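Sharing a structure here in structure tokens format.
A single protein chain has been omitted from the complex, and every remaining protein chain is retained in its original position.
Letters A, B and C name the chains as they come in the text, with residue numbers starting at 1 for each one.
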Amino acid sequence: MSTWGTLFRVTTYGESHCASVGAIIDGVPPGLQLSAQDIQTQLSRRRPGQSDLTTPRDEKDLVHIQSGIEHGVTLGTPIGLLVKNEDHRPKDYTETDLYPRPSHADWTYLEKYGVKASSGGGRSSARETIGRVAGGAIAEKYLTLAHGIEIVGFVSSVGKVHLPASVAPPSLVPTDGDEDNDDVPDALSPEFIHLLATVSRATVDKEPTRCPHPETAVRMTKRIRRAQEAHDSIGGTVTCVIRGVPSGLGEPVFDRLEAQLAHAMLSIPATKAFEIGSGFRGTEVPGSAHNDAFVRKADGRLGTRTNWSGGVQGGISNGEDIYFRVGFKSPATISQPQQTAQYDGTAGELAARGRHDPCVVPRAVPIVEAMAAIVIMDQLLIQNARRATAALLPPVTTLPPTMVLSGLKQALPKEGEEQK
Amino acid sequence: MSTWGTLFRVTTYGESHCASVGAIIDGVPPGLQLSAQDIQTQLSRRRPGQSDLTTPRDEKDLVHIQSGIEHGVTLGTPIGLLVKNEDHRPKDYTETDLYPRPSHADWTYLEKYGVKASSGGGRSSARETIGRVAGGAIAEKYLTLAHGIEIVGFVSSVGKVHLPASVAPPSLVPTDGDEDNDDVPDALSPEFIHLLATVSRATVDKEPTRCPHPETAVRMTKRIRRAQEAHDSIGGTVTCVIRGVPSGLGEPVFDRLEAQLAHAMLSIPATKAFEIGSGFRGTEVPGSAHNDAFVRKADGRLGTRTNWSGGVQGGISNGEDIYFRVGFKSPATISQPQQTAQYDGTAGELAARGRHDPCVVPRAVPIVEAMAAIVIMDQLLIQNARRATAALLPPVTTLPPTMVLSGLKQALPKEGEEQK
Amino acid sequence: MSTWGTLFRVTTYGESHCASVGAIIDGVPPGLQLSAQDIQTQLSRRRPGQSDLTTPRDEKDLVHIQSGIEHGVTLGTPIGLLVKNEDHRPKDYTETDLYPRPSHADWTYLEKYGVKASSGGGRSSARETIGRVAGGAIAEKYLTLAHGIEIVGFVSSVGKVHLPASVAPPSLVPTDGDEDNDDVPDALSPEFIHLLATVSRATVDKEPTRCPHPETAVRMTKRIRRAQEAHDSIGGTVTCVIRGVPSGLGEPVFDRLEAQLAHAMLSIPATKAFEIGSGFRGTEVPGSAHNDAFVRKADGRLGTRTNWSGGVQGGISNGEDIYFRVGFKSPATISQPQQTAQYDGTAGELAARGRHDPCVVPRAVPIVEAMAAIVIMDQLLIQNARRATAALLPPVTTLPPTMVLSGLKQALPKEGEEQK
Partner (left out) sequence: MSTWGTLFRVTTYGESHCASVGAIIDGVPPGLQLSAQDIQTQLSRRRPGQSDLTTPRDEKDLVHIQSGIEHGVTLGTPIGLLVKNEDHRPKDYTETDLYPRPSHADWTYLEKYGVKASSGGGRSSARETIGRVAGGAIAEKYLTLAHGIEIVGFVSSVGKVHLPASVAPPSLVPTDGDEDNDDVPDALSPEFIHLLATVSRATVDKEPTRCPHPETAVRMTKRIRRAQEAHDSIGGTVTCVIRGVPSGLGEPVFDRLEAQLAHAMLSIPATKAFEIGSGFRGTEVPGSAHNDAFVRKADGRLGTRTNWSGGVQGGISNGEDIYFRVGFKSPATISQPQQTAQYDGTAGELAARGRHDPCVVPRAVPIVEAMAAIVIMDQLLIQNARRATAALLPPVTTLPPTMVLSGLKQALPKEGEEQK
């Protein structure tokens, strides 16, 4: 349904042609300094019309905060917020409405609800994601202030244009296909690990395609223009890194951290694929090469030498960089006629419609970041509940030493350390 | 946490070395004929020791139903069930316990809980999945009886050994890598679509690797033996098809059907990747080729000519076969020494341990099927709530015709049709 | 938190001094004809300034629907709605802010959140209930159209002014206190049962006190005026009847119908007590007198001769009228000085504040009705899921006859019967 989360909850509403789209964000930590601008920044990265590569509609998308904040500080109560729709009348009837758009949500929404919005796909509209981005911006403000967590998404492929092997996520590195050879050269290269550690939103936003590798960005732009000129569309992938996540997040068994992230990412319109860490490529690397050996890090804590796991082991964050990749299919709405059938089954040609976004992947970056922030925030609250609650128990003295070699209390940062 | 679902709820308990593992299945439809054998069949497909390719432990894994059934019929109340652990004493302390096993859950469980089970990874044990398989078997019994739904998983790759392009899921078809060429030859081939439509558990179980393509199965066996002999391990992928799912399942916006499936699959131990329909490969195919055009099917209902979407559009099932692929990383536990560090950071060599499963993918098949059944059952209950509730409203006469061309009431099957 | 419900979900936001208060209503059945007026009617019954017995503030409280409806018909997607606050600036600081108001939420909100809204009690404001009333109005529209369900609340006591024994709920009937005498004369009198069966909102609204017994209403008015003149406040009880609820609602074991109703009612500000059916008085009546014997009703179905149970048995509705009573404490905010302490513990006198509602019970009536509608709607959806799902199973033939004497399929109304 339209609510995400256990303790940090995002509930959204709104279609394309109604008065507004918006959200209620419940469970926001009290005492957080938060302004509309904190939210607006990500909303503006999401909205159309940022370059001539995307749809030319110029939506203003100004956020209006309704509640939950006084004097610039959160009260701990729900934050209501909304963004007005410019065009909030139901669409007029046209002949194209006789056709469910192929691979769009028109037909399935009608099958599910029995009525459908004039815009066809109802809540499958990209405008629905505004509430998510707003919720994510709030989560992110906390995560940055309290933990220095950084979340950066970028475009890792458009069509067949991929990042070069040296800086690509493992699955985008070409394989030799030799089943007797265990190597996967270049996968998890040091350059890729370095990219994960350093990539910033500023770097990413330098290119309209949001690909941090300029040379590849040029080829992606070219690929998108080719789709645009062909009245066609093209998909791509977004890779996202989350830096600075404390160890211990994720709730086995059903709410392992990668399961929550996968759920969140595949709830974004047009997504069809998710992988974390080495992902599908990791299925080809033998355990002896794939295992991330432990080392003592500079700060004295355990870490891993490699990071095939993508920062999550046993469904729980291990403190290393979390990285994952999300696949967005090519947009269903294209500006060329399609041979298909009407709702009543009559075969025919669905006429070309107006101009559309030939590639949504660059605009999807802030949405991926937002859902990542929402997941981490919710999991952090749950783990904090466990830690803070267990910390009040008297020490256990009856356990064999190996059961408490490390542990909760030791892992609890000193008050002073955490307050920055 | 350890509960899945909204109306059909599976709650599991149990580690490797406790008295039993088990589950409570709540929300089971009343009046369903159900026996222990219905559950045992899938449990036996999951358990180790089925062939010499898997771990030689011979667990019996007999299910004991505690409640919720009388005279072989479900009461609609929770079904408690358990499977006893053969070895239910905490493990003895050994020197290897000084080391968190690389890429295993030992360290993250300790970071999360502050104490850890003697077995190390606690609930990350494969035995936890017994409760899921039992819950899935109950869901599946309903889905088969009421809707004729069939769920069949199979091994689509082991290491670099993939199904041949003609019968492989799109992402396993090699690409030409030519970014100026929009074609992806062989992806979504008619043979693959035919395989999805016809593959059965009987066929799958003919091979110990659970790959329905005998020639590939031979190569997979060879690949697993090579890992076994090298005291190493290897991963792989499971592809699963769900046939006969009614249209309308999935709850936008956050609980789109693919999001639920991704969550369920990535909650299984050792999973790192998920894709539905054309998945990652679909990001490379232009919209004009990727869109699934509508056609009137033999039964008079709308369907799609192709099925790049994998049976889900706009987050909602469209009645076509649902297929998806899950990536399992190579098992972390290997029978060779590893250079790593102890909990306290001391570098050292973790000695080789006993014999282990070099490849878990064949045994993962019934777990994937179980989670798929649980997701579909829960979503079906929710959509049935909407359908049955909306069906009691007086007909709406004020809507423009295109808003109700098809719809809920018309879509409701006649009583007789659905009862087989 | 701020979300109610499993399938019919009401999420609210808003304090006294923010831009607006509002709600998102998710899970609304699609195809329901719904207008702003359907919601406004109950909002207007809730708002202050309806008579000189209540606070003289004249809030307009006009609802603005944001989404989920087109052409006057629900889409099945979330309905966002809001009501603007007239005064949406944080309050200025005054010396009274040094004092937490006794028995108000000022101190506990500060203890919980660490910061507090300028209005003190934050979400404990009565304005928060606007979102509930709106959600309830939507639920009620469905319940009326699909099932002819009627929900009517009325004031059954103000201070010590009670309805006369002949028409009072059992607990308001004076007891003889004779512990050797099992009788409780007049409790559950035929007049009371008749009142439950016939009372309407029109009757209730004839009196500003919303007591349907004119003579008692006069005494209640007098009692409220006495509180008003003494710069004091007084509490009271609301009794509510729900007519026409189908049998089978309520989800054992934790979500028994009375448990859900109690939860919903005690979530309303200022409530401290709940009883259903014979309630506390029923604890004094022996089982032989208290048991509701079964009879065949005029429509051929089983019913009960008496209704001590209040329409719920075993936690499940039995088709009889559901009635319950809710106790509202005397309002904490009074217009006279109070001896108390400041936040820092300094003893002192909290000065009198402006005019306040001396008795909120009449205005609480639509809030009680709204929460009742929300509970019934959610439970109806869940039970419809079970019924519709179980109805698709093949008939069970192996059960002893007494296990299926009646039952789900037989209980399913014919299509035509239910569609009015």
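The definition used in the following text is that a residue touches a chain if its C-beta (ideal position, glycine included) is under 8 Å from a C-beta of that chain, and two chains touch if they have at least 3 such contacts.
Every value quoted in this text rests on a predicted model; they were computed, and no experiment measured them.
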Legend entry - Residue of C:H194, C:K272 or C:R355 in touch with the missing chain, whole complex considered: C:K272
Legend entry - Contact footprint on subunit B, counting only the chain that is left out: 1-3, 7, 9, 11-15, 17-22, 24, 26-27, 30-31, 64-71, 73-80, 82, 90, 112-118, 122-123
Inset, instruction - By the contact definition given up top, give the residues of subunit A that touch the hidden chain. - result: 6-7, 27, 29-33, 70-73, 76-77, 142, 145-147, 252, 380-382, 384-394, 396, 398-400, 403, 407-408, 415, 418-420
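Heads up, the rule we're going with is that only the chains that are shown with their structure count from here on.
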Inset, instruction - Report, in degrees rounded to the nearest 5, the angle of the rotation taking subunit A onto subunit B when the C-alpha atoms are fitted. - result: 180
Legend entry - Furthest chain, CA centroid comparison against subunit C: B
Inset, instruction - Report the inter-chain centroid distance for subunit A and subunit C in whole angstrom, where each centroid is the mean of the CA atoms. - result: 40
Legend entry - Mean-CA-position distance for subunit B and subunit A (Å): 23
Legend entry - Distance from the mean Cα position of subunit C to that of subunit B, given in whole angstrom: 44
Inset, instruction - Please set out, as single numbers or ranges, the residues of subunit B touching at least two other chains. - result: 252, 386, 390, 396, 399-400, 403, 407-408
